Every structure is written in structure tokens, then in C-alpha cells.
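Complex shown without one protein chain; remaining protein chains in place.
Letters are used for the chains, namely A and B, taken in the order the chains are written, and counting of residues starts over at 1 for each.
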Amino acid sequence: MAIDVIRDVAKPILAGFGITGRRLKHPKVTVQYPEQTREQYPRTRWRHFLTRYESGLERCIGCSLCAGACPARCIYVEAAENTDQERYSPGERYAKRYEINMIRCIFCGYCQEACPTGAIVLRKNFELADYKRESFVYTKEMLLEEYPGQADEPYVSIYQRQS
Amino acid sequence: MSQSPDTPNLRFSAKAVAELESLKTHYPNLKACILPALWIAQREYGGHLPPEAIAEVAHRLKRSPAEVQGVATFYSMYNTGHKPGRHMIEVCTCLTCSVCGAWDVAAYLEQKLGIKMGETTPDGMFTLHGVECLNACDRAPLIQVGDEYHGPMDEQKIDALLERLRNEPESKVVALADALVQVHLKEEEREKARRAAEAVRN
Partner (left out) sequence: MARKTDAPPVNITINGIDLQVPKGELIVESVKRLGLEIPIFCYHPRMKPVGMCRMCLVEVGMKQPDGSVRKMPKPQAACTLPASEGLVIFTDTEQIHKDRKGVLEFLLINHPLDCPICDRGGECPLQNNTLFYGPSTSRFVEMKRHAVKAYPLSKHVTLDLERCIQCGRCVRFTEEISGDAQLAFRHRGAEMQPVTFELEEFTSKFSGNTIEICPVGALTSSHYRFRARPWDLETAPGICTMCSNGCNVWFDRRKGKLVRINGRTNEAVNEEWTCDKGKFGTDWMNNPRRASDVKVRRGDGFSRADWAEAYAEILERFREGGHEVAGLAGPMLSNEDLYLLRRMFDETFGSSNLDHRMTSVQGPAVEPPSFTIEGLEDEKGAFVFGASLSDESPIVYLRLRKAWYRQGARICVATSRPDDADAFAAVSVRYPQGGEAEFLRSLVAELRVQLEGGRSFGELADLASTLLETRGPILATESLWNLDQAGEVLAQLRLAAELLGVSLNVMALGANGQGAEELGVRPDAFDRTGLGTRQILEACADGRIRALWLAGVDPFEAFPDRSLVQRALENVEYLVVQTALETEAAAYASVVLPITAPGESDGSFTNVERRVQAFEKAVDPPAEAKPAWRVFSELMVRAEPRTPHFSAREILAEIAREVPAFQGVEWSAARDGGVLLGARRPLSRARS
């Protein structure tokens, strides 16, 4: 009887504690979010940003190719013509309105893939939660914010990328 | 055809009008008559084909001015650009002439006249142009002035030629245009044009 108790109850418990005990030596994998954040993988795709040239002009030319490529149909672009008085981008055309509906977006990165000027990029900012649905429609002004580390990051055109 | 109610300013002389009327009968339609009509215009407008001249030809041939301008701007012998000088000096720059020193001739002319190729002297006397082969390689390096060939050229000959041209009262450019008009006409048609011109004079 006592032997049964030891075999069926005490031994498994001790074996279990043994595993726990051995694990104590292993390094810790949980992080204390939000105080700590885990480093993200290099190709992580989250929030979109619209980038600028060094001259300060917008890279976006309002071509709508991102909207065409988007499988979730979440991008809306309205283009207009640059004038010498009001110049936003180097060529003839710029985006007067540029909106992304973040609720619809599936973060596939096709927009970045389609962009001929490298204007739209997906970066690692993943904390996108909010309280209102309307605030998920990111306007051009929001998207033109500089993302952390943008200044240090050299721009590589898709045509220069190593394959 | 465009229906511009305002007819262009017509400057053809009575002789030119008579010549054009004869020329029209040479061709199955008026479109085919554009080239000789442009020669008449070039003569009448003093060796130059400004837009007004093209508009006049278009009006007289009932074609659209755009079409006539398209034809005129294709051929390098129609002077649709700036107004050329009294004489047009054309330096052959093709192979044989180049080998025999055409570029030296050109450089000497440029220095002597103080203009670059394609320009006209400020006094409106000479226009300098480089042209492709003039088909007289035996006389390389060759210069063409109006319908005259001069060659082989050297600096003395150029000096003499320029001196002679300066004293020539008649524009070689206009003379060439006139020669090309006359080539198209039969003798009786030339006579008719002469009579038309005289009728106006009297």
C-alpha cells in the first residue's frame, strides 16, 4: 500500500519538481512587457511609414500602385499636381491624401514591394491598439512621422537590393 | 481643315500668285503642290519661311497650316528657323571634305565671320551651315553658296569669295529659291507670270 503511494504519488511529484529544478539553471525567456520589449526579427513588418528624401521632399508620388497591390484594399491615395509654389515631391505628381485603414491591413508588405520610389516602408512598431475605429485610419500626416532609427538607415532602392 | 475665319496676311506678289496657279495644275491634288509652293513662299518672304509664310501657303492650297508646317520643318533647305543672312555659306563636312580639311575651312570661316555654325552675322550678310555630302568630292574641301559650288577651298580663296559676295547685290538664298521655282515651270508659264507681274507694275 505504502509502496503504491510512493510509486504513484510521491515519485511523479518529485520527478516533476526535478524538471523544475533543472530548469532553474536555464536562462529566462519571458520579458517584462511593456517595461521590457523583445528584439524583433529583422524582417518584421508592422506599422507603415512614408519616408522623405534627404532634401525633405516626400518620396511618395501618389501613384496608387500600393493601393493596387493591396489585397485588403485598405489604402486610399488621391493624387494632385506639384506646382513650383507648392512642391511636395520631386516630380509632377504627389499624394494629396494618403490613408491606410489599419484595421483592414494584413501587414503583408505588398505595398512596400510595389512602391517604385521606396516611399512606403513597414517598420517594427507593433503597438497599434487604440480605442476608436476612426483612429485606425492613418492619415498622410501620421504616416509621414519619422520612425525610430530612420535617420541612420540608408535608403536602398529595390533596384539595388542584393538578390 | 480648320475653319479660322481670319485669313492670314497675304503677301504673295502677282507673279508668285500666277506661278502658284500654274503649279497647281501640275499635280493631281493640292497636297502634292506643297513643296513647290513653299519654294515660292521662301522666295517671296526673302529666303525665310516664318509661320506667316506657312500660313499663307496653307491658305492658298486649302491645307491645314499644321500639315504644311510639318512638311516645311522636315526639309533642311526650307529655312524655317531664324531668318538667314543674305548669303548662305554651306560647308560640306562629309568624309572626303573632312579628310581634305573641311574643318579647317569651317574654323577659318567661323573666325573670319565671327559666328558659329548655324548662326548669322549681325549685319545679316552671311549664314554659316555645315551640310552633308554635296556630291562633288573631286573639289574637296567644298563650299556651297546658293546654287554655286566653290572648291577646293583655301584661305585666300575664302577671302576672295567673301569679298565678292559682300558686293553681290542680290541675295543668293532668294536666288536659289527662285531657281528652284523656275525649274518646276514650263516656258509659257514663266511668260504668264512675267506678264502678270508687269500688269501690276503698270
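Heads up, the rule we're going with is that contacts are C-beta pairs under 8 Å (C-beta built on N, C-alpha and C of every residue); 3 or more make two chains touch, one makes a residue touch a chain.
If you're wondering where the values come from, they're calculated on a predicted model, not measured in any experiment.
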item: Full-complex contact with the absent chain, from B:15, B:48, B:63 or B:87; value: B:63
item: Missing-chain contacts mapped onto subunit B; value: 1-3, 5, 51, 54-55, 58, 63-67, 69-70, 73-74
item: Positions on subunit A where the hidden chain makes contact; value: 61-65, 67-68, 79-81, 91-93, 116-117
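Keep in mind that, in the parts below, only the chains that are shown with their structure count from here on.
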item: Centroid spacing, where centroids are CA-atom means, of subunit A and subunit B in whole angstrom; value: 70
